[in-house]
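Below is a slice of the complex: some chains, not all, each in place.
Naming follows writing order (A, B and C), and every chain is counted from residue 1.
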Amino acid sequence: MIIARVIGNVWATRKEESLRGLKFLVVQPVVMKYTETGEVYLEGRGDTMVVGDRIGAGETEIVMIASGSSARQSLPDTHIPVDAMVVGIIDKETFESGCGV
Amino acid sequence: MIIARVIGNVWATRKEESLRGLKFLVVQPVVMKYTETGEVYLEGRGDTMVVGDRIGAGETEIVMIASGSSARQSLPDTHIPVDAMVVGIIDKETFESGCGV
Amino acid sequence: MIIARVIGNVWATRKEESLRGLKFLVVQPVVMKYTETGEVYLEGRGDTMVVGDRIGAGETEIVMIASGSSARQSLPDTHIPVDAMVVGIIDKETFESGCGV
């Protein structure tokens, strides 16, 4: 999975019927970096992308994104044409302590 | 999903029978960028690609594209050999206000 | 989908039984570019790849390629371990007029 920061929204009035009601976010992928003392920080990497969201991620939150057919497994109907979905919101504590190093 | 600008068409007379009737577009992927004041603009990124379209996107419109097996979920028959489909047309308002920042 | 120019063949005597009878081509991916006056031309991009072909594409022809599980949908048996297939041959007219711009 990749992690990314929520930075905006996208609206599409004309779309596949099965996409109605699904919220689309613009996200900026980020990578986790570790300082020599074990602290974690985030760095933007690559281009913005559009992802579906059913969890209710807010702007500036850091989300975990599943891509491809795996993204669809988070939907009640797995035949919806979506290839990237928010599947979790990363806890802030992940980045505040030097946890995990 | 990625977003892209429609820039042309592709014709293939000889093709898989199951592709008959499906329209193919040439699109230029774009990324959303935000100015310091929160306005949204688009920037071309990467190479042109070919995508199927059943929604009726016109040239210069900005579309949302699903890739991989997810693209096929937008078709009545999911056994059609297509790996990228237009699934929505982005509303112009998305880029005109500084929405989403 | 990507488009590519057929540049050669690959032979594999030892292979998965289910691949017997399938022809493999070497192709050079290309991208479509547009001149200011709207004419279309092709430019090679990225590395050569190997794709299956059941349509009968000849050398120098420009083909449309489906990748991933979508490639397998073009086969009578979708359990064949192939991840890229020719699904169409692009009409020459696509590149000769300034169509689509």
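Note that in this section a contact is a pair of C-beta atoms (placed from the backbone, for glycine too) under 8 Å apart; a residue touches a chain by one contact, two chains touch by 3 or more.
Note that this is a predicted model, so its numbers are computed, not measured.
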Please give the number of copies in the complete assembly; 3 of them are in place here. 5
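The rule is simple: only the chains that are shown with their structure count from here on.
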Based on which chains touch which, is the overall arrangement a line, ring, star, complete graph, or other? line
Give, as an integer number of Å, the spacing between the C-alpha centres of chain B and chain A. 20
When the C-alpha atoms of chain A and chain C are each averaged to a single point, how far apart are the two points in Å? 33
Listing for chain B: what residues touch at least two other chains? 68-69, 71-72, 78
Under the touch definition given earlier, write down the residues of chain B that touch chain A in their complex. 1-3, 31-34, 40, 45, 55-56, 64, 66-74, 78, 85, 87-91, 93-94, 99-101
Residues of chain B touching chain C in the complex: 7-16, 18-19, 24, 26, 47-52, 59, 68-69, 71-72, 78-84
